[in-house]
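All protein chains of the complex are present and in place, except for one that has been dropped.
Entry: chain A
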Amino acid sequence: MKALEVQGATKRFGGLVAVNNVSLTVNQGEIFSVIGPNGAGKTTFFNLLTGIYAPDEGRIFLFGKDITGFPPDRVAKEGVGRTFQNIRLFGAMTVLENLLVGMHVHIRVPYFHALFRTPLAQREERRAKEEAERLLAYVGLLHRKDELAKNLPYGEQRKLEIARALALKPRLLLLDEPAAGMNPKETEELQAFIQRLRAELGITVVLIEHDMRLVMRISDRIAVLEYGSKIAEGTPEEVRKNPRVIEAYLGKGAAGGAA
């Protein structure tokens, strides 16, 4: 089963082609990485997948359903959770509240029930809180649940952002540079955590990452972007040997540092 299928996605900003005719397929249960030098269009590509931008050309299918042009909230409802390169938590909310926002679409309380806090509303709220606490325990943040998100140390903020995305019960999880700013030990923990997500929750994961050790160890397959175009795709082994990838990262004036 194809979890994600992108056909010829293109996004232009004025004269700049940020994403140029990119096609790729991610199978259900895969851990798939998108790599490329800085400015290669990786985050724009994510923003196309999540509906923050609509593609100028091309189509996007999620588990066979055409979601091209869906706004972000509808993409989220279809089961796509995401994190952001520059962590976007709700800083002035507590850790628990951040998760409850993540569960928004799963808390079924009609407006008038919420207004008068009817038994139905109370029951749903309690259920949601219990579930959020379970999830926090799962990622190891339960002891922080009443702290403000902005007061968490960096590594835990990253974790919380993933937990918030998980609260959505996603079928597809998009992680934008989850290991940024982590030390090798933390990165190793992250790797184990992502693998656990797939094993235990059956979530398909697509990640953007600069840490090549992590990418090579964790990915089933990798796509490489350069100047908005896909220049390679394959297993870590294949990508590592691909001369165009080596050139993009190391040779001939290509900007941006390699791993």
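Before moving on, here are some points about what is shown:
Throughout what follows, a residue touches a chain if its C-beta (ideal position, glycine included) is under 8 Å from a C-beta of that chain, and two chains touch if they have at least 3 such contacts; residues count from 1.
Just so it is clear, contacts and distances are computed from a predicted model.
Chain not shown in the complex: UniProt lists it as "Branched-chain amino acid transport system permease protein", one of "Monovalent cation/H+ antiporter subunit D", "Branched-chain amino acid transport system permease protein", "Cytochrome P450 107B1" or "Rhamnose ABC transporter membrane protein". Only one of A:Ala121, A:Leu135, A:Ala179 or A:Val205 touches the absent chain when the whole complex is considered: A:Ala121.
Here the missing chain is touched by one residue of A:Pro71, A:Gly140, A:Pro184 or A:Gly202, and it is A:Pro71.
In the complete complex, the residue from A:Glu5, A:Glu97, A:Glu131 or A:Glu247 that touches the missing chain is A:Glu97. Along chain A, the points of touch with the absent chain fall at residues 50, 52, 71-74, 76-77, 81-82, 84, 88-93, 97, 100-105, 107, 109, 111, 114-117, 121, 125, 128, 148, 150, 164, 167-168.
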